[in-house]
Structure formats: C-alpha cells, structure tokens
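One protein chain is absent from this view; the other protein chains keep their places.
We call the chains A, B and C, going by the order they appear; numbering starts again at 1 in every chain.
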Amino acid sequence: MKNEASAILLISCPDRQGLVCAVTDFLMRHNGNIIDLEQHVDTEERVFFMRLEWELNGFALPRDQISEKFSLIASRFEMKYELHFSDYKPRLAIFVSKFPHCMLDLLARQSSGDLNAEIPLIISNHTDLEPAARMHGIDFHCIPVSKDNKAAQEAKQMELIKQYNIDVIVLARYMQVLSDNFCRNYPNRIINIHHSFLPAFVGAKPYHSAHQRGVKIVGATSHYVTGDLDEGPIIEQEVMRVTHRDSVESLIRKGRDLEKLVLARAVWAHLQNKVLVYKNRTVVFG
Amino acid sequence: MKNEASAILLISCPDRQGLVCAVTDFLMRHNGNIIDLEQHVDTEERVFFMRLEWELNGFALPRDQISEKFSLIASRFEMKYELHFSDYKPRLAIFVSKFPHCMLDLLARQSSGDLNAEIPLIISNHTDLEPAARMHGIDFHCIPVSKDNKAAQEAKQMELIKQYNIDVIVLARYMQVLSDNFCRNYPNRIINIHHSFLPAFVGAKPYHSAHQRGVKIVGATSHYVTGDLDEGPIIEQEVMRVTHRDSVESLIRKGRDLEKLVLARAVWAHLQNKVLVYKNRTVVFG
Amino acid sequence: MKNEASAILLISCPDRQGLVCAVTDFLMRHNGNIIDLEQHVDTEERVFFMRLEWELNGFALPRDQISEKFSLIASRFEMKYELHFSDYKPRLAIFVSKFPHCMLDLLARQSSGDLNAEIPLIISNHTDLEPAARMHGIDFHCIPVSKDNKAAQEAKQMELIKQYNIDVIVLARYMQVLSDNFCRNYPNRIINIHHSFLPAFVGAKPYHSAHQRGVKIVGATSHYVTGDLDEGPIIEQEVMRVTHRDSVESLIRKGRDLEKLVLARAVWAHLQNKVLVYKNRTVVFG
Partner (left out) sequence: MKNEASAILLISCPDRQGLVCAVTDFLMRHNGNIIDLEQHVDTEERVFFMRLEWELNGFALPRDQISEKFSLIASRFEMKYELHFSDYKPRLAIFVSKFPHCMLDLLARQSSGDLNAEIPLIISNHTDLEPAARMHGIDFHCIPVSKDNKAAQEAKQMELIKQYNIDVIVLARYMQVLSDNFCRNYPNRIINIHHSFLPAFVGAKPYHSAHQRGVKIVGATSHYVTGDLDEGPIIEQEVMRVTHRDSVESLIRKGRDLEKLVLARAVWAHLQNKVLVYKNRTVVFG
C-alpha cells in the first residue's frame, strides 16, 4: 500500500462545525480512499488542524486538478493548506561545520532508503568534511563565513540552494548563526539541531552549562530556524539520564547520540509532511 | 469546556470509504460541536476505529435518542459502537491482597479528583488492608479464596459486584487467578497490573526472574484480564533502567512505582473511554 | 542483611593518593565488613567523594567511638565527613499548601514502610489538607504567611521544627518562598519539588510556560533549597513526553505523577545518606 503513491493535505483554519465532514465529503465524492486522518483542535486558540492522506490510485481527480478543486472548500472555511504527493522526493541541503556525526547519520539513512529524500548538496564553513561528502558522491561547497563577509557568503549559499532546487535545509551542527534575512527566505524549511533540552541552555556550550548546573538529565532539541536564535518552533526533543560521573567530555560524547536521533526524527517527520506550525509551536502528527 | 458534559462514541467496523464522512455528517446534522476526533485504520486487518467526542450543550438530540438515531448509520456500516457521557461517574471495585501501594495510589487519585470515578467497594482475600479501606470510608469485604472454595467465593464476589453496580474491576496486585467463568462475565472490564514487561516474565515472581536473567530494564504492564493468565490485551506499559547493583529487593521496591503509574494510566484511559479492544490488542487513543 | 544495622560514612576531601587505602584500612583494622563502597573523583576540581557502608555487627568499635577514632584519619586528609547509622529513623516535616498529591504519596510510602523515616509534623499555609493529615494521625499546623507576617510566621515554623526534632524538611508543593534566613538554618536539609525540568521554566506557572514554548517533553526537579529560588543543588529529575494534544490542564495532570516520583526518589536518596553536595551540585551514589 505504501508503495502506491498517495496525496497528503495539511490544513489549518479557524475551528467551526462541519470541517471534518466537508473535507471527507470532498474526498468521497471523488472516490478517495483515506489511508490516514488526523485532526487536532487547539481549543484555546480555536484553531483546527488536519492531516489527510489518501490513495491516488482510483482517485477521480488527476493530480494537477486536486488543488484547484479543493480551493473551493478551502476558501469557504478560510483554510490554509498544503498539498503533497508521497512519491515526490524532497531535495535536502546539509549545512555542517566540523562535527561529522549528524551528517554521517543522515547520509547513512539516505543511502539505506530510510529518508524519502535526495541529498545533492552539502555546504560548510570548513573543509574538514569534504572527503566524507565526496566519498558519498555529494557536491560539497566550502563557504567560510566571518563577521565581515556574512551577507556576501549567505548570498552564495542562497544561490546554491536555488541552483540545486533545495526544498529543505538541515543544519547538522552548523556552527554559524544565520541572518534574519536568510531565515525569512525559508520559513519552516530550515531544521536545526540544538544540543540541549530547550529552553534550558540556549546559546553556546550547553553541555558545559549543563555540567555546571549539575542537571541529572541532558537533552537535544530540533526546531525550525527563525531569526530568534534557539527560539524557533520545536519539532522534536529527546533526553538521557546522566550522573555526577559524567564529565563535560562524557556529556558531549553521549550527547552526540541524542543529536543524531533527534535531528533524524525531526527531518523524517518534516519529510512525511506531518508537521504544522502555528504561533511558534508545532503540531506533529503521529 | 471540559466542565460541560460531552458525549463519546467509540466505533469499530470493517474499513470502507465514507465512514468518517457519514459519522461527522450525522453530528453536523444535529448541530454537534466536535471536541475531539481520532480514527485509526488497521490496514492489514482492514478494520476502522474511531473515537468521537462532542459537546452535549447545543446538540439537537436528547441523550436518550442518540443511540437510536445513530444505530441507523451503525447498521449500514456494520459498526459496533459504545456511547458514553462524560458526566457519568463509573463505579470501580478494587481487588487487593496484601500490597497496599496500588490501592493507596488509586484512592489518593480518586480523593483528589484525578479519577472520574466512584470507588464504593474493595474486596480482598486478606484482612491486612481493611483499616486503610475503612480510613477512606470504603466498604471492605474479605473473601478468602482457596483451591476448594474458589467457585463459591467468586460467586460471592460477583454478587457484590452486582449489588454495588460496579462498572470496572481493578486488580491492584490481587494475588489470585480469576476463573475463566469470572473473566467471561466482565469482558474488557477487568484491569490488572502485572509486575513485568509482558510478554517477558509471565507468571509468579517476575522480579526474581528479571534479576536472574540479568536484564538492564524492568517494566510493568496493565492489561484487560481474560481466561489466559497474563495474556490479555495490553493497555499500558512502562519501564525503568536497573543495574547490576539492584538486588531482587531493590527491583521490587523500584517496581512499585512502575506498577502504580502503569495501573493508574490504564484505569484513566479506560475511564476516559479511550480504549478499544480487537484481536487481543488495544487501540488506545491519545 | 539489610535488617542488621550498618554504619555509613560520607566523605569529601581534596583528592590525593592513598585515600581509599587509608579509609578501608581503618575499617579492616576494626574488623569492619564493607557492604557497599562508592567513590567519585571530580578530576576538574580535584575533589574526592566516598560513601562507605559496613556492618555494625562484628565491628570492633562501639558506635560512640567511631567518629572520634575516624577523626584522626579525617584530619590527616582534610576530610569533611558525616557518620550515620541505618537504624536511625530521620524525622521529616512536610510543608504543603493546597495540592495533596505529593504529601499523600509520601504518607503512603511511609505507612507501607518504603521510607525509613518518621513524619510527625505537617505545616501548611492553608487548612485544606488538615483532614488528610489528621486521618493519618499526624500533627497539622496551619501557619498562613503573607508579605507582612513572614518573619514572624517563619519563626513559628522554626520553633515547631525544633520542638519536633525535625531532621529534614520536605516542601511538597509548598507555594511560599522561604526567606534566606530560614534556608540558611537548614543547609542541605530542605528538599523541594519544582514542577519543571530545571533550569528551564524557573518560577511560577512552569506548565503554562512549557505549553507556550511548545516543548515535546516536560519534567520535574527535586533540589535542596537555598536562598536562590529554584537554583539549589539538583538531587533528581525526571521527564515525560507530551504532544500538541496536551493542554495546560493535561500537562498539570500528567505532571503530578512526575512530581510525586521525583520528590519521593530525592527524599529516599537523602534518607539513605547517598547525597553529597559541593559547588551547588550533588553527588548521588547509586
């Protein structure tokens, strides 16, 4: 079943009666077979969210007419929506600095078919990981960034992103802060991994701060990047227990496993079109 | 919002097109405001599951007509369904032996309003916990069970369950095996806590077996009771890490916290009408 | 074995060669049978920590001479040390406000023998939990605290603590900030439960803040109380996953289980004399 292509609608709108009925009625009228339906109502904000996946096989509308037809319902209910197809492979760019673990983990997942994505481009401010990128047959561009050349270098990055038709940018322990301007160009399309349990220990050297504070659990957080450092909408978090025996080095070593796992889960959820953003929070369907 | 009464439908039926549409259309036609909707399709078994909760306030049908009206849809789609109202307080009987922790935890939750339930009856095969029951103002019946008197004593238990109008039986570390006959009388209405991560370590003394096997994690499992010991549908499980330093006594001590937590979560999910059983498995909505 | 009384030494000192040897030699010379030995060296700070437990049965020194004899070794190595006996039952005072769950959990543990402690005193700034305290046969004192009467009321509290010979004060969701003066009187003897994963969400209403920030995991933290609010040495933390489906009310409900568990574990570790404090951090032996 998963081998057959499916269509996915991600919907959000003001909550009111008849939403589920209207959407499922639309599908039924065109002979759509629902594979998965999830909805959520934020009762405080009175916002309705829905993810709907149905088989394209047997669906009465051709792909290129679905959005047009659905827009009638959407406008009636003031819906924002995205339409995706499961057989499209999104194109990822990975941004790295010197730490290889997150990048290598994503590449291993991609090569073994775990990620439904292409990875044609790796950008770094250092050359350390160029051999690993080349070994995997991926184009590697070194674009060193300093205070003085940031705007110009980000322009180069954006040019590459355009040239490679990149859909999603993954910051796999990229140790540069992106400018507001850069972030605004890719809303909810830049995924970062921060090596702490946000909002604890924002900023640099979170493992040092965690050790200093004597916490008994450390974590990692993956979030969409906005202009506010470490403040973007959280997609996924995970933690592990530590003890007084863990030095800063030990936290860093163990933390790498958290970082890999949390980033991979966040990227996977994004690629499955399971994430909706509102009010700096996310709805992540199961 | 939660203060207002709501109605809950739990539905299962063979999967086919139009199910969500038909059910939500039914609600809309009677002006029902959906609070929560969850559905699940077991694609292997081709079975559809749904939990639907809507506000009674403003709903066009009086309570006693909902089931009758809905049965028309139900029969069209071969649905099995249950209808519940959030302001009904189910009545629990707790079965215990000598260990107090699960019982005391449930009573504390009940007294602080965490459980939407009445607890009018405690049954035990020992008298040890009678003072604690009385302290909480709950009727306590000691019904000792032996191989020879089991049928007769279970008859007394069933008589009390009837007399007290019990909806759900919670085995809070009750150290007797219930007969097939007893179990069949309360399908999916007897909730047990087993002190291991099932299916590992079925039967007696699971902490001893876990210690013997040298596992690094121990668990607890709450499940509906069937005639097959420790084989009923699992509602909830939880685990905790242990080390070589943990003796059997230490596992037993730490395990009590797991047992309390897992049983309480399972009872809570059941009382919220979030659990559906099929093929000896459960769907537990979020 | 655990039934027999044991002695416990908690030691900290500057790290240097021969420490373990000197201490274990002292025991051996007096025919001490070691039950448990744990040591830790903070290699950055060059501090040595040790917990040593041995059987009193067969030990050549009477209890009242152990400290005197050991002080010779202690002074040679500049050791700070505490000597405890496992058959002494520390006396706890519980401070509460209106939420009963942590208090009831501790009382249930105490009554079933899980806590090696007496609980003769409960102090509250409200009368809500007086009936529960009385039901358990524990003296309850209502001492309302306002901005204006704080010093006077804390004086009453300290008088009661003295009168009841209290060893440890447990703040079981006590919603008042203790003064610097009060805290300084009981260093490392006041244990608090904070309903967040510190240092995230210090201060009031952490579940609201967690919901607002959209975290995917919430936690609870137990720590010794110092004059700096929510900044004392952390003893224990635990977390649980949440989703976009969890409202603030749901976080509060689920969080209660974390709070109970984390506070109970911290109190247990303290009562087992397994906690050492230094530089606002703790060593918690296993």
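In this section, contacts are C-beta pairs under 8 Å (C-beta built on N, C-alpha and C of every residue); 3 or more make two chains touch, one makes a residue touch a chain.
Note that the structure is predicted; figures quoted are calculated from it, not measured.
Engineer: Touching the missing chain, which residues of subunit A?
Structural biologist: Residues 2, 100-101, 104-105, 108, 111-112, 114, 132, 135, 243, 245, 249, 253, 256-257, 261, 264, 286 of subunit A touch the chain that is not shown.
Engineer: Pick out the residues on subunit C that sit against the missing chain.
Structural biologist: 1, 17-18, 20-21, 24-25, 27-28, 31-39, 41, 43, 241, 286
Engineer: Over the whole complex, note the residues of subunit B touching the chain we left out.
Structural biologist: 40, 42-44, 197-201, 213-217, 219, 233-239, 243-245, 247, 280-284
Operating definition for what follows: only the chains that are shown with their structure count from here on.
Engineer: Using mean CA coordinates as chain centres, what's the subunit A-subunit C distance in Å?
Structural biologist: Spacing between the chain centres: roughly 41 Å.
Engineer: Mark out which residues of subunit C touch at least two other chains, giving numbers and ranges.
Structural biologist: Residue numbers touching two or more other chains: 243, 245, 286.
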